[in-house]
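Here it is, the structure, as structure tokens.
Only a single protein chain was left out; the remaining protein chains are all shown in position.
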Amino acid sequence: MVGVLGAFAELDGATGAIEEIKREGFTDFDVYSPTIRHELEHAVHPPQSKVRVFTLVGGLLGVTFGYWMAIWSSEYWPLVVGGKAIASWIPYTIIGFEVMILVGGLSTVAAIFILGGLPRLTRTIGYDPRFSGGDYGVFVRCNADRAESVESIFRSHGAGEVRRER
Amino acid sequence: MSTTSGSSGLKRREFLKVLGATGAAAGTVGCSSDSVERLIPYLNHPDQTVPGVSNYYATTCRECAAGCGVIAEVRDGRAIKLEGNPAHPLNQGAICSKGQAALQGLYNPDRFRGPMMREGERLVPITWDRALQELNTRLDQAGPALANGVFINQHESGSFPVVLDQWLATRGIPGHLSYDADLNLGTIAAHRQAYGVAWPTIDFTQARLIVSVGADFLDDWGAAVPQQLNFADARAQLQNAPRFVYVGPRRSLTGLNADQWIPCRPGSELAIMQALGGTGTASIAQAAEAAGVEPTLLQGLADELRGAGRSMILAGTRGADAMEVALAAAALNQALGNVGVTILPGSPATAFERAASYADVRGVVEQMASGQVPVFFVRGANPAFTTPPALGFAAAMARVPFKVSFSSYPDETTLLCDLILPDHHALESWGDAQPVPGLIGLQQPTMDPVFNTRPTADLLLLLTGGGALSAAPLAISGATSPGVEVPGAAALGSQVVPAPAPGAVTTTPREHLYRDWLIGRIPGGAAALTSALQTGLIAGNVGQSAAAVRPAPAPVAALPAIAQTEGDFFFHIYPSPLLGTGSGANKPWLQELADPVSKIAWQTWIEIHPTRAWDMGIDNGDLVTITTGTGSVTAPAYLYLGIHPDTVAMPLGRGHTAYGRYAAGIGVNPLIAVPAAEDAQSGGLAYSVTKCRVTKTGGFDDLVTTEGSARQHGRGIAQAMTVAELMAPVTDDHGHDIPGVPSYEPLPGLRSPVAADAQGELADPDSKDKGMYDPQHWSKMASRRWAMTIDLARCTGCSACVTACYAENNIPTVGAPWQGRATSPLTWDERPGANIVKGREMTWIRIERYFEGGEDYGSNFDTRFAPMLCQHCGNAPCEPVCPVYATYHSPDGLNVQVYNRCVGTRYCSNNCPYKVRYFNWFGYGEPNRRQYAFPEPLNWQLNPDVTVRGKGVMEKCTFCVQRIREAEHRAVAEGRLVEADEFTTACAQACPSRAIVFGDAADATWSVAQLATDRRAYHVFGDLSTYTAVVYLKSIIHPGPATPVQA
Amino acid sequence: MATIARPYSDPAGQRPNVPSADIQLPAVKSYEQVDEEIIGTLRPTGKWFLGLGLAIFCMLIGAAAWTYQIYWGLGQAGYEPPVMWGVYIITFVFWVGIGHAGTLISAILYLFRAGFRTTIYRAAEAMTVFAVLTAGLFPIIHIGRPWKFFWLIPYPNWRLLWPQFKSPLVWDVFAISTYLTISTTFLYIGLIPDIAVLRDRETNPVRRQIFAVLSLGWRNSEREWRHFARAYLFLAAFSTPLVLSVHSVVSFDFAMALTPGWHATIFPPYFVAGAIFSGFAMVWTIIIPIRKWWNLQHYVTLNHLDATAKVVLFTSLVVGSAYFIEFFIAWYSNVPVEQEYFWNRVFGQWWWAAWIMLTCNMILPMSLFSQKLRRNPTWLFILSLFINLGMWFERFVIVVPSLSHEFEPWQWSDYAPSWVDMSFLIGSFGWFFMWFLLFIKQLPVVAIAEVKEIIPPKLRGTVDSHGASAHGGH
Partner (left out) sequence: MTRRRKWAAVPGLAVIAVIATLLSAYSGAQTAQQAGAAQQAGAAQQAGAAPAPLPTVDEVRASIDTVAERGPWAYSGASSPQGYAPEQPINFPHPVHVQGAGMNCLYCHFSANKAPDPGLPAVATCMGCHSIVATGSPEIQKLTQYWSDSLPIPWVRIHKVPDYVQFPHQRHVNGGVSCQTCHGEVQEMPRVFQYASLNMGWCVNCHVERQVRYDCSTCHY
């Protein structure tokens, strides 16, 4: 017995259920929706996403590495071209910029994976294909004795289907 | 590895392979064969060669009759470069394109591999034994009839003609004809009559006014190289330089170097001469009428001539009255007191003495046609091509039962022969030449024979039993040769092999009969020869041939004047300054080298004046047919300002039907349309004898030209200044706007290897890792700045530097018919010069020929020649755009191109304002591609010090970096620094005008450093702040009293 | 994602001049309908196979030409020195430019909350990826020794050699590869939820497994959505300067040289505008037939086309003025070389190319001032073809005449592409459309999740729909 899954056809049903679940003191639950719905986000009221940290760090690392690579390799084998300074930082800004975008972007993607828990290859408990279609879902982890109350909350908010996951 | 290296499979490693065998055994290609090993080199490698180090052999150039002295650079047994012999009185170290290309004659892939004999229609290889037996037997059969035998030899001075005549005498054959179609026989005959010598020395430096009436002394009139040297010296006198007026129907290369051109119709020269001299019948007005020119021009010239003081009148027309014109010129010189001042019969050039005339050849033809001639010999000369087909030489030859050729190449005449006994190339054989009285230029083998050929001289001696011919010894004037004694000199003497018993035919390919014969005639024998070979010169005179002279041919009636002939244009034909009358056509360097005047290669063109052309709806490239009473030729039109509007002109030299892959079927032969006419007095072949009809054929053929725009568009590439500007006082404040002051600011670009130094980038003590660019770096490389000055007042546009560059730097020729690109998946562009039409020529140095003025299509235009090569900029635009450092700036100021690093983005070329970077569009260096530029054995000539570039890489002028490094190696080995003017680049070395000077501009002791600060100095596109290392010196304009010439 | 629609009803869906943020899909009622209709487009048809076959054939032509060229050398192309760059670089810049519209739509318009991007951005972004994929080939094709291309990439090697980072070509390598990476990632990230949809609707087990892997186990959980939204926002924020920088860098290839006609500071903005211009044209070329054949008119409505047409019109005006500024500067600079070149550009040997450019890029787009034409898909399609042509010739006019008339009059020359060049041009289109056609039949060409976002959610009777979103949103 892992928990109770409720599938809602209507958005406000799901939000209502979530708020009530929280009032009931349940903390460990997942919410599913076919697309971004800020109503849900407000109902769940999660903490601020950490993605921006990844992005910032990645960007800084990138720009540093870009400049360093260009300047180091120029100094490593100093050859004059066109009478220009051997390590001329102005053109190297482009390298720095592009590498910043590259590393920053990739670390942002990494952020989705790490924070969003992707790729998730096994755990399918508490998920239903409908959630990628039209329905909203709430999955509350609880033991059997509290399942009753959760089911009743779901039904009271017009859940299309309520299911116990085991 | 050709795909992974910037170079291709063959080249340097071939030499190293050879090297494995160099010391190993005689017989393999290498220095160790008898004929080469013990020769005494010019430099200090006396007895044996060192692998990878060149030996230098002084010998004589046989590409034209003049007989300049050359030095052959031989590496590991192969001649790889020819340079002028500084000790030689004629060329004084200079060398022309023809001379350079002798190497491609030596290594020509179409040379006969060995003796051949005709079986039916085919020529089949045979052994030398068989060949000589055949020759003997056939001659014996002929018996007394041999009195009608004929031997035509390429005209040359020296002992060989003597030997030849003596051999002919032993067989009862009359003396040979020494024929050279390139010679201007009219002038020679006139000189003989007027001055008693075939060719007086002409001293331009003494003249104040030069008047040339069709005398192309820079192209083919006389000995081009010495004349050019002297002319350049004269022009280098700047404000004291002679003014040069050219009179003729067409502005040749010589004409383009004139300050003024007076166009005249062919055939009117005589009238002009008479008018100028006030002698004879014609008045100025009549002459102008005949010439189709403004009388004022002639009047002005006449007045100028009287007022000029020291002057010279040179005449070199090729009409039916050539000798008369030349005589008139001589008379005028006498009248003006030029003889002994500017014309020096006292010190003649002897090379042209005893040259047979075209009339003699005509006589031979008549004789052969009559069927009396039992045997016909030819050596070198190619009369079947150089005489007009109307003469019917080939047909007459067909009546001769036995025809023998000693030529090395399958030319038109040789292919008609029954027996071919290929001669050694001049660079493989012994000989001598008589350039000037009292001095003999020696000719020695520089390497083992490339093919199974045998020197004709040896054969002749062999056939008559060696020593039999030692009559008429050299008249030695007692002076010893200027050579330096070297150890091992005696070695030569020990090599003298005894002559074989008379009549014996030995088969060993290595006799030195002729060498020993020569030794036998030199007082002091082998030792004297040995020491003389240091300089390739020995004092003395070649004995005269005492042969029976041939019966003089029946004289011909004088021709009608050209003006009377039928047609609407005068038809003017001239020998190509590069290919002569055709002998150069089998050498890709000469085919590829753009004509100095028209800038067209691999093609025969028809020159026509723009105004007349446009009237007929003809434009550049339109096919035009020229029809005369004799025949008609068709070729693309080239609209040329420098031709008389009533005249069309065509160059000789192309249109071969044989003569190897590089010559056959390329271009057309204008002689087809010329009657077999001669100058009745001199017996010279007359080219300009008929008018013609010109019709537009309708077709079109791209001109194979290297020219983009013939105008500078005011961009100041080739600049000039007037004498007034030159003399203007220098005021040194912001001087560069004032004429006569070096017209550029960025001198720092010359003082330091990296122009940025002038901008403080590297001079900044804090700047990190300057490495070798640090002036303090032990190698002191950063203290050098290799640079070059090019004096446009000297440059005549002869293009010898271009060929020298090809030879030195393994530059591929790309114009051969099989080197084009695919026009479809199945078809190839097989036009000659197809790649050049696409602008893909690889000339690291090119001569740009710009016209100034003449916008009214009049005759009053000025020509500027500008050799353009990599400028080795201090701030090179090409460098920062290369993504892989394939081009960068070396610490000694070179703009380096690293072939094996280049990936071929070609961005550098896009960013080069001078457009001097060249791309390997095809695998020119890859033997397994159809565009391969060095078919065996042409690749033997490749310079082992220079990488042969593979496809897909950029290349350009390197300032001959291999020579710089070689000099540095030498200096280091001798524990010193490179000394001032110790070495120079290939182009500078060859330049017969001495216009190019190379050296270290940062070191005042080098002559280039002084020249770079000359008042005439300027940078091309200096306003782009490229800090170029090539500094040009403005040419000087000498406006005539009558003619305004724009600056 | 964040384009929250304001309440608005347009029964006909045809109301002109909608503020682009307000564009709605009235004909799309429910989430299920979206799934059904979009996934319905993924069924391969005969027409599609025909197109794919044609594309592959063209691509093979290009491949054959490349083999041929590598064997013989670059001389098989039409280069005529000093015209050292030709069709390859032209086509390279052309395809890079095409790429830009996609990123603009998916990133910049996303930041600007432009509603009309929602239904077209997926197609445009796929176009971007494949266009850059195509463009990326040409720098390799055009160099003399393609097998040495890796020398442009910095990596530790036993030669101790590194690229020359001052060279615009190295900047290109960085810009293009970064651009390809980021835009591919961007496309894929956006695809994940839709792949999840496919995964859950798929019946064929094999395909389902593949989708399962591709969707990385996406579960539409609120947690995933939250980070997803942030990350998508930051990626968009990165892609925006990236898209501007990439074509600026490409323009540096020219602007950094001192070749007359290239050496101009106006190039970066001018190139970027031109890129967006051509990119939108290509979007039309792609989206208009799709929308017609697959009956997606109620997704890509005339309002969408109208909005894009306005962008095209604007960029066309920018490009047009850039042309004139170039001429003005040439005149004003008083540099004869420059002036001669520009005179030659319009009246020289390639006058026709210049006039094709001016007609297609300046004159014809003027028609978009008319609203009727803006809302006429047929005309937009025809116009898009003209613009593509015109933009190709713009690059031609920049590359070829400049090189053929440089400082050195002696080296002035001509240029004519060879059959090899043309094979590569054909091949590049084949290559591009091969990928695109493969894409649109495997993955949804309209972003399912985002469409769902802008259609009002199903609600219980108790609260009215807008209340919900109002109460939830902002």
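The first chain written gets the first letter, and so on, giving A, B and C; residue counts start at 1 in each chain.
To be clear about the criterion, contacts are C-beta pairs under 8 Å (C-beta built on N, C-alpha and C of every residue); 3 or more make two chains touch, one makes a residue touch a chain.
Everything numeric here is computed off the predicted structure, so don't read it as measured data.
Asks: In the whole complex, not just what's shown, which of C:67, C:157, C:333 or C:370 touches the removed chain?
Replies: C:157
Asks: Quick one: say which of B:58, B:961, B:1024 or B:1037 touches the chain that got left out.
Replies: In the full complex, the listed residue that touches the missing chain is B:961.
Asks: Using the document's definition of touch, tell me which of C:189, C:210, C:266 or C:318 contacts the absent chain.
Replies: From the options C:189, C:210, C:266 or C:318, the contact with the absent chain belongs to C:210.
Asks: Identify the residues of chain B touching the omitted chain, counting contacts across the whole complex.
Replies: 1, 5-9, 11-13, 16, 19-28, 50-53, 772, 778-779, 781, 885, 888, 890-891, 894, 896, 898-901, 945-948, 958, 961-962, 965, 969, 972-973
Asks: List every residue of chain C that touches the chain not included in the displayed model.
Replies: That gives, for chain C, the contact residues 156-161, 209-210, 212-213, 217.
The working rule: only the chains that are shown with their structure count from here on.
Asks: Measure off the straight-line distance from the CA centroid of chain A to the CA centroid of chain C, and report it in whole Å.
Replies: 28
Asks: Just how far, in Å, is the C-alpha centre of chain B from the one of chain A?
Replies: Comparing mean C-alpha positions, chain B is 80 Å from chain A.
Asks: How many Å are there between the centre of chain B and the centre of chain C, using C-alpha atoms for each centre?
Replies: Taking the average C-alpha coordinate of chain B and of chain C, the gap between them is 59 Å.
Asks: So which stretches of chain A touch two or more other chains?
Replies: Correct list: 81-82, 84.
Asks: Please list all residues of chain C that touch 2 or more other chains.
Replies: Chain C, residues with two or more chain partners: 161-164, 166, 170.
Asks: In their shared complex, at which residues does chain B touch chain A?
Replies: 754-756, 759, 761-762, 767-771, 773, 874-880, 882, 885, 887-889, 1027
Asks: Going by the contact rule set out above, which residues of chain A touch chain C in the complex?
Replies: 9-13, 15, 30-44, 46, 49-52, 55, 69-70, 73-74, 76-77, 81-82, 84, 88, 91-92, 94-95, 97-99, 101-102, 104-106, 108-109, 111-113, 115-124, 127, 129-134, 158
Asks: If we count contacts the way the header does, which residues on chain A are in touch with chain B in the complex?
Replies: Listed in rising order, the residues of chain A that touch chain B are 75, 78-87.
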